[in-house]
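Every protein chain but one is kept in place in this view of the complex.
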Amino acid sequence: MSIRLTSGGRLIDRSAPIDFTFNGKHLRGFAGDTLASALLANGQMLVGRSFKYHRPRGIVASGAEEPNALVNLGQGARAEPNQRATTTELFDGLQARSQNHWPSLEFDVGVLNNYAARLLPGGFYYKTFIHPRAAWKHLFEPIIRQTAGLGAAPKDRDADRYEQVYAFCDLLVVGGGVAGLHAALVAARAGARVWLVEQSAHWGGRAPVDGDMIDALPAADWVNATVAELAGMANVTLRARTMAAGVYDHGYVLLDERLADHTPGDGRPRHRLWRMRAARIIAATGAIERPLSFAGNDVPGVMLASALRDYLVNWAVSPGQRTVVVTNNDDAYRTAIALHQAGQTVVAVIDARDQADGALPAQARALGIRVETGKAIARVKGGKHVTGVEVCRQTGDGTISRFLACNAVAMSGGWSPVVHLYSHCGGKLIWDEAGAMFRPDAAHPPITQDGSAMVIGAGAANGALREAIADADAQVRIALKAVGIKPKKSAVPRQDLPDEAALQPVWIMPQAAGVGLRAKVWLDYQNDVKVSDVQLAAREGYGSVEHAKRYTTLGMATDQGKISNINGLAVLAEALNEPVPQVGTTTFRPPYTPVPLGALAGEARGEIFQPLRKTPMDGWHAAQGATFEPVGLWRRPYCYPRPGETPRQAVAREVKNTRQALGLLDASTLGKIIVKGPDAGRFLDMLYTNVMSSLPVGRCRYGLMCNEQGFLSDDGVMARIDDDTWLCHTTSGGADRIHGWMEDWLQCEWWDWQVFTANVTEHYAQIAVVGPNARKLLERLGGMEVSQDALPFMAWADGSLAGFGCRVYRISFSGELSYEIAVPASQGAAFWQACHDAGASLGAMPYGTEALHVMRAEKGFIMIGDETDGTVTPQDLGLDWAVSKKKADFLGKRGQERSHLTSPDRWKLVGFETLDGSVIPEGAYVIAQGSNANGQRHVQGRVTSTYRSPTLGRGIAMGLLLRGPERMGEVVSFNTVDGSTVQARVVGPVFYDRDGEKQNV
Amino acid sequence: MSDAISLMTEAGSDGFAKVRQIGPLGMITLRAKAGTKGLRAAVKAATGCALPDQRQIITSGDCAAGWMSPDETLLILPHAGVAAALRRIDHDLKGQHHLAVDVSDARAVFRIEGPKADQVLRKLCPVDFDRLEPGELRRTRAAQVAAAFWKDDSGFSLMCFRSVAGYVGDLLHVSAQPGSEL
Partner (left out) sequence: MLLLICPYCGVAAEETELAPGGEAHLKRFGPGSSDAEFEAYLFARKNPKGVHFERWRHAYGCGKWFLAARCTATLEVFGTYPAQTSGPPDDIIDRIKARRPDWKGFA
């Protein structure tokens, strides 16, 4: 059983006890504990169950690489699944629950899978669930979904807030160990703008734990002095609890800062995502120890040797009072020595190497620790905790030579540099034979915009497991030179390290372990991938490492295989009889450890999830209880229901009132672009399909814009302001796009033409005054002549109404007598109110976008986005009259000459009248005879706009029909989703006031 | 009646920096190619400011002239003075290819003030504030919308389109919340 020792623990404050719960049990730790160290201090070795076999799982590591100790943290609005206990700082009131078991952690029904393990080999899912076909959807998938997953997804809305910040630096140093600290210091002294980030709450990395001496100082003292110097420099930013999640193009790095994970509810954002742009990145991210692959290496109590050392030194926790150390290198002897010094029993050091003569083994022997060389662990005994190990020869098949009783095993299979950040943007790795590890290949780094190295490895992350500071010194000088900063000459701090003998790669222990043992040797603890699974994948032809990964799920768990990948691919290489570097690694992808979705969303949630564009009259609409609809990013009133009215009734009322009396529409969203210059007319003639240069000053003209393919892109009314100035109205959603389109042609094609544009959409509020009483309202407002003679249809005039300076356009999108009045936006709300006040006795009512749509459809006016979808030409819509035949060129002219666009067999615009007066469903197709190869009915047209017309009391529709205009009077069938059909007669698209008399009075 | 002016949002509560909407300011977009005859004089006459260089904003009392692009200058002046300024510009640039247009009501302007004002904007704009030059007018985005800002002794002025003033005001207030200091 794990215990807290009575003395020691460099990170804990014994005077500050902290209460927390685990599975409802009240436990106590100290300030400075992680959840993992506190659980161990309370004797809690068993912390979870594995994903597939539900095997008991204990804490195996002490940092971000932990695969097992995942918990549900918190509850309600602060619940978060899959939190690593090893990186969770303890706080008062912390609530943790273990995952992936039922009904309890100690007794779990799912463990039955364990006994059926022989029936659940690698690729089991792919082999078993494919027959019969239907069973996947109805049987297997529901069951798998029920049992899959680790933690429970939170049900409540997240109580915390998150934020993002943009930051910039010359040099970003990732990793606050001694290599990172030194690199940051050299850069800072050279005057560079430096950031140093460390994922944990503490600076110094492993050196203080290992008791290194630096420049004759204990490492911890050197670390403190260095941090203090850095903290005092204005050009340095130090951030602990900040994890570099990923490196992206051109020095872009995402840094996830955990502000309030350990102080929940303190008013600060929980996480802050730094969007860093670094000229150069030093990856001083250290190395991660590898497990050894022996049978039962997943039993709680088996730990990485370095992790056991961390718990002992940092938190005064002893995972077991009788420990066996098993290793293939000298470093693990540090653990044996530390245990011995802490008064714990080291049963033996089992060293797979034939010889162990380095300084550390010698020191261990001198302390009286038994060292057995050439030996291996054949099998770990124990279920929910270690009870002993069976020892055998490493070169044999696992024949047992002796049993050693113990309650903890410290294992070390060597170290793997953390090369993730180096690899995210394509940095290549090389296989280091001596260290049996992949490390950054400086000849093939990830590169940045100038073609030079973007990320530079330093220290252990660069493969310099021992002389980390010296390596960091060399690498930071390279980095500084690359950004044009000259580092000062200075001595490299000297690390006093005992000599270490070479490691001996051990991928399976013992070397010739039989099938019975191999099936109990875990590679990936979280996803339950064993040596035998990887070997099976190789036998079944999954020789590519990427295939083997997906077939076995090795490295696909939440830890992304930080401790398992190298062991797994070495086993694969052995099975394929290929060298490790030839098999290669799988792709390293961000994030390094999971980032909360809330941090990625940042401020974009709730009201500011996305911009909401409001017109100057928006407050009035809201106060009237308008039903809004989004139009692009604008919100526009859809209709204004009165008490007791449904939206449909409101729309009908608004249409009838506008046609019979007076309707007012907030048309401010309409795009308004000024085009001015000696070449403006020529330019607009290129942009529009019809002629705009001939438009007289004071007049308006409807126009169409097409893309180069000849398809409709936008439409609107043009007004000629003066000799060289035009005002283009665009669709509501189209202003920015069309302004950009104009600027594109002016800047990139006709840059010698003298034309300037300005998008003045937002400067104006625009109100449509529509209906038989429209002129009366304007006369009541008073201030300018608005008669048919003074302001005829399709004319405009500047003037004032009720004292508001305005421009009045006599245009109509409803078929009624109509004026659109533009006033400066700051006066929009006041003018809108003035219109309502003066219009009250004329029957003035506001109408929304739906009434607008219905009225334009009654008139057969097309709507961009309804009648058009990017494949429709003006000719398809019967708008040939608006396409110039005389102009030598305009955008889209050549496109429209293409044979398939001039074919008589196009789908063309017509109106549809249902025989029974019903409304054709939106999206319905006109069906034709026969069906295609997929058994789908042939079609010959589709509906594009379909409404109930309050004016006509029946359904009306426009749509595109094969040779439509030639088929007037024919009855066609539309499909519906319920399989029935709707019969409709082909008619002209204008349903109301075909001669246009009403708008021209 | 015609001087009835509606502001989009009211001044908001204070976080670690003071955020408030100001204005409306008079603004003119003046488009003319560099070297256009009379341009320098027209800007001077309208604002009292010299023609700004690349990314520069020059202020003079209530007025300012800012470089928006190689052929666009933003003139800032009292709201009531816009019509007269436009007449003057069109007179000064008569016969020269140019476009001067009132955009006062197309814009909303915020002030962000206090010693940590920059921190509010660092959360919204992908801009290196440490390398901002004195008198720089920076066009960029604030979260998801276009914006431009410039710095003076007491803080920042940030302008955006009027329709998104509510969104930008909320962004600024959220970013300035107490406890969110960098």
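In order of appearance the chains are A and B, and numbering begins at 1 in each one.
Methods note: a residue touches a chain if its C-beta (ideal position, glycine included) is under 8 Å from a C-beta of that chain, and two chains touch if they have at least 3 such contacts.
Small disclaimer: the values here were computed from a predicted structure and weren't measured.
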### Message
Quick check: which displayed chains does the absent chain contact?
### Response
A, B
### Task
Could you tell which one of A:447, A:478, A:691 or A:962 touches the chain left off the display?
A:447
## Note on the structure
Contacting the left-out chain: of A:355, A:646 or A:747, that is A:747
#### Entry: Chain not shown: contacting residue from A:546, A:897 or A:970
A:897
### Task
Name, in rising order, the residues on chain A that touch the hidden chain in the full complex.
248-252, 277, 426, 447-451, 708-709, 740, 743-744, 747-749, 751, 888-889, 893-895, 897-898
### Query
For chain B, which residues lie in contact with the unshown chain of the complex?
54-55, 67-70, 72, 126, 138-141, 146
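Heads up, the rule we're going with is that only the chains that are shown with their structure count from here on.
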### Rounded Å distance between chain A and chain B, as computed from the means of their C-alpha atoms
33
### Task
Can you check the complex and tell me which residues of chain B touch chain A?
1-2, 4-6, 8, 24, 29, 31-32, 71, 97-99, 101-107, 122-128, 130-131, 143-145, 161-164, 166-167, 170-171, 174-175, 177-180, 182
### chain B-touching residues of chain A, taken from the complex the two chains share
161, 163-168, 193, 266-269, 275, 277, 603-604, 607-608, 610-616, 619, 634, 674, 676-678, 754, 756-758, 760-764, 800, 802-805, 824-830, 834
